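Of the protein chains in this complex, all but one are displayed in their positions.
The block that comes next holds chain A.
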Amino acid sequence: MSACLLGEESFRQCCWRFLKLSDRLRDGWSWEPLQGSEEGYMRKTALRSVSVNSGPTWNPHGSRSDKESPASCHCAAATEQADVDGTHDDLDPGYDDGVVSGGGSRVLRLEYHILYSCSYMAPVLYFRASTLEGRSLSLDQVWSCVHPSFRSRLQRSPLTTITQQEHPLLGQPFFMLHPCKTEEFMRPVLQLEREQHGQMNYILTWLSAVGPLVGLDVPLKYSTLQPPASPPEACLQPS
């Protein structure tokens, strides 16, 4: 059984296709090149309002709260273009259902980077959170951004899942979602696509699956939009 690994060229092609969709949806992802080379990474910054009370419930923009979960607060997300220089100090993202509990809330600035790992031949998600004043948050504090359905599982094995690492390109501390299981959980759906001769985008599939772990919303529209005209090469290269 061939491994379902992502070659570096395929990574770039998938990112290119993904960014076209992001531009159409105005979802805020951008490509950050590495000193003029072909290499680089994708980046997005988002604002999220979280309750200061303990036991927060993550309720992303555009969806009703799940009636089955005890919601002590609602959290809303807004997308900020990566090149905005922090002019959104007062949070007014213009979302429809942003409701904040009376217990008080604060706004977090979440920054997500998608890099390519040569070792694992897979994308890796790096992220960091800070307050609007620029104070970085600890891992304990970012748990509020993790979707409740994943929280307990992640907390059981936190060190092997979300770890704090030095960003390979920026040299700054980021949290990283460890890629060691990426190939394993991607393999079945990739094989399904092969059998069905579908045209999936590895990055989109992967990001939609890992996004909820880190409070990143990947809108459904990514999947409903027609894919952009892309280079004829297949996006996925089997190893």
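Quick notes
Throughout what follows, contacts are C-beta pairs under 8 Å (C-beta built on N, C-alpha and C of every residue); 3 or more make two chains touch, one makes a residue touch a chain; residues count from 1.
In this section, contacts and distances are computed from a predicted model.
Of the names listed as "Ubiquitin-like protein ATG12", "Small ribosomal subunit protein bS16m", "Phosphatidylinositol glycan anchor biosynthesis, class U" or "Integrator complex subunit 9", the one that matches the UniProt record for the absent chain is "Ubiquitin-like protein ATG12". Here the missing chain is touched by one residue of A:Thr45, A:Ser105, A:Ser144 or A:Thr161, and it is A:Thr161. Across A:Ser30, A:Ser117, A:Gln141 or A:Ser208, the residue that sits in touch with the chain not pictured is A:Ser208.
Residues of chain A in contact with the chain left out of this view: 58-60, 63-68, 147, 149, 153-154, 156-157, 159-161, 177-178, 181, 184-185, 187-189, 191-193, 196, 198, 200-201, 204-205, 208-209, 211-213, 217-218, 220, 222-224.
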